[in-house]
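In this view, the complex is presented without one of its protein chains, the others remaining in place.
Chain nomenclature is as follows: A and B, assigned in order of appearance, with residue numbering initiated at 1 for each chain independently.
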Amino acid sequence: MELTFTARNVLIGATLLGALGGTLGSFALLRRQSLLGDALAHAALPGVCIAYLITGTKSPLPLFAGALVAGLIGSLLILATVRWSRIKEDSAIGIVLSVFFGVGIVLLTFIQKLPAGNQSGLDKYLFGQAATLVEDDLKVMAVLGAVVVAFVVAFYKEFKLLSFDPGFGSSLGLPMRRLEVLLTLLLVVVVVVGLQTVGVVLIVATLITPAAAARQWTDRLGAMLLLSAGIGAASGAVGSLASASLSRLPTGPVIVLVSSSVLIVSLLLAPQRGILWARVRERQAAERIRRENLLKDLYLLGERKADWATALTWPHLMGVRGQTGRELSRSARPLIADGLAEQIGDTLRLTPAGRKEAEQVVRKHRIWEVYLNRRLELPSDHVHRDAEAMEHTLSELAVAELEEALGFPESDPHGSPIPPRRSQRAAS
Amino acid sequence: MSPTLVILLVGSCVAASCALIGSFLVLRKMALLGDAISHAVLPGIVIAFLITGDRAALPMVLGAGALGVITVMLVELFNRSRRLKEDASIGVVFPALFSLGVILISRYAAQVDLDLDCVLYGEIAYAPWDTLTLGGTDLGPKALWVNGSVLLLVLLFVLIFFKELKISTFDAGLAASLGFSPVLIHYLLMSMVSVTVVGAFESVGAILVVAMLVVPPATAYLLTDRLGTMLGLAVGVGVASALGGYGLARAWDASIAGAMAMVAGLLFLAALLFSPSHGLLARLLQLWRMGRRLSGQLLLLHLRKEGEVVPVSTLERRFGWTAPRLRRVLSGLLRSGWVEREGEGLRLTPRGAEVLETTGRAQLAHKL
Partner (left out) sequence: MNPKPQIIKVPEREEISPAAAPGVPAIEVHDLTVAYRTQPVLWDVDLALPEGKLIAIVGPNGAGKSTLLKAILGLVPAVTGWVQIFGETYAKRRSWVGYVPQRESVDWDFPTSALDVVTMGLYGRIGWLRRPSKHHRETALSCLDKVGMRDLAHRQISQLSGGQQQRVFLARALAQDARLYLMDEPFAGVDATTERAILTLLKDLRASGRTVVAVHHDLQTVAEYFDHVVLLNLRLVASGPISTTFNADNLQRTYGGKLTVLTQATEALLQKRPLESGGE
């Protein structure tokens, strides 16, 4: 694919920014300072303007410096306001964000009036006109990026401690306040680096969205940092390429939409935390509960009458738990499919295999009842309901251990016999 | 109406509406949700524009209102899933929605007048000339109609739901137990935020709406402890910011919206430093006075504990005070006759012991 010079610059810039944003964004995410980046981005504007007014040039370095200083001042003001007044953190962020930005806008319009005031050069810091990235900009980005990464690597474990338990860190004698300032400074650098590419409003997504996506896939901070950088970089690359190939698609927003899509996919599909898997697990659990309950009901009804041959009518079974016909059919279908129960016309009964299976379920239920009754001293008229609620989570091994701990009881608190364990059955 | 008057009126209406709604945002620690909504309504406005084909106010307000609710719902969705915390939920939702809006504009509305600059920081200076025509008659500046109506709506909302808003802000549990749903109030409030925001767009733009939503209420929060007073003060500060901002902008020939935010910030700073109840200076004074009172008391206590004459040299080390501070405290105590010198040391006088008793008892009663 042939890339124009501009497109190539945008690609490099967006990828670099994505990687950096993801890295620092992970810390912001974990420290619950996601929106601090938003404030810092807005606060940088007056810094850029003042730097321009002082130096009179549009070269990146002094403008970066201006943005950096302003961002740092902004973050210090937020900290100070929260510490020394009753203003809460969210309001403090909102105040710094909007007031600094307002000052910046005033300065911008002031610059506009100047004879040489080609402030369209400064405008790009607002909206992110990635197409205006030049080689010099990229060089500055790369150098700053390398410095930021070096610091993160050097102070990795201290930053981890700062994010997790700063009080403990202080007690170890580590300078937690200074580390916090350092981390904030690195955040400001990344924000300033990103202003030109994605603009003020979207910076926060460059920081947080890849980090949030990465968090879904891993439980290790190191892996999260790498993954977040990777997702950020990939989103930057894909976004800038898409924006270059299709017409009238501004780069910043496309990058954000790409990383947001990655986030949504991550939320749904990530192995442990994925929402879809959680739903699947829930459904499986519900199914198992239904299955065990029906087995138990059939068993108990048969045991009571000491009759396994007579099948039970549908309405009768529905009455046991107050189920509708549909609900009962739903529970019965998998049993029938597995050969544990057989349906004869309008009735249902256990097969011999089903009876063995049901026996184990009842065994679990009754041992659990004994436990509740003896160890937790729940009265026997209460145990049945509580047992129902919890027994399905017990594994066979757990049941065996429980049985042993209880001294191999013969019957449950109501006097019903406890069926033996499956393997023993086979032996006898 | 002179153009200046129109601008001042529009600015004041916007400021007042934002101040009223924003007060509740600040109290509920949802200032940033307001910020998020002000950005996220963009796609709603664009879609309304694309559907109706013109920049009529009503569809845009509806579109914005819808997006406001959607934003809040999405944030809640992410937060409720427990895989993202609240601040992160906000931080991923509004940029995505804003990006959607920008892309829609760029692709489908770029040639039309719905440009980004205007949305981001508005242009109130055009307000007097952008008039509303209905059935051929010129009814006057559109911005005035729109923002005037919004202000009316906001006033009605706050008046009607004042009790519910107050209770659900300070004690959601109590609200629920009293029978009205705090969730409903929450969504109503957020809808009002969206409506206010879109009304203000044309005047001050998205980003500066946040200034009007957060800064005057925060200023009022530093000046009073009563909700009603806070609302009134917020409106006052907001209108002052609008008027002052306009004056400043005229003097410097600069952006009006930016100047308004600046003035709001200055007023906030003034309150932060000088508020008699919660300002920094007042607090420092309080601390200093308390420090002095406490220091004297602690020294007396120490003397009583030791029982006899205490050499001055040990006091510095024991209390961790600097020498000048120790001297200052001592001179005060000596002057009041609660402490007397004896050789190289100090001793508690009977009067000092008495003072200690009475204050000690008062403290004990107060604390336990």
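What we mean here is this: a residue touches a chain if its C-beta (ideal position, glycine included) is under 8 Å from a C-beta of that chain, and two chains touch if they have at least 3 such contacts.
From a predicted model like this one, the values you see are computed outputs, not experimental measurements.
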> Looking at the whole complex, which of A:59, A:132 or A:170 touches the chain that is not displayed?
Replying inline: A:170
> Among B:145, B:180 or B:321, which one is in touch with the chain left out?
Replying inline: B:321
> Which of A:97, A:148, A:221 or A:361 touches the chain that is not shown?
Replying inline: A:221
> For the full complex, which residue in B:156, B:294 or B:353 touches the chain that was left out?
Replying inline: B:294
>> On subunit A, where is the contact patch with the chain that was removed from view?
In response: 30, 32, 154-155, 157-158, 160-161, 163-165, 167-174, 215, 218-221, 224, 371, 394, 398, 401-402, 405-406
> Residues of subunit B in contact with the chain that isn't shown?
Replying inline: 283, 286-287, 290-291, 294-295, 298, 301-302, 305, 317-321, 363, 367-368
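Definition applied: only the chains that are shown with their structure count from here on.
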> Which of the residues in subunit A come into contact with subunit B in the complex?
Replying inline: 29, 32-35, 37-38, 42, 81, 84-88, 90-91, 93-95, 97-99, 101-106, 108-110, 113, 126-127, 200-202, 204-205, 207-209, 212, 215-216, 248-250, 252-254, 256-257, 260, 263, 267, 273, 275
> Which residues of subunit B touch subunit A in their complex?
Replying inline: 26, 29-32, 34-35, 39, 78, 81, 83-85, 87-88, 90-92, 95-96, 98-100, 102-103, 106-107, 110, 116, 120-121, 207-208, 210-211, 213-215, 218, 221-222, 249, 252-255, 257-262, 264-265, 268, 272, 278-280, 283
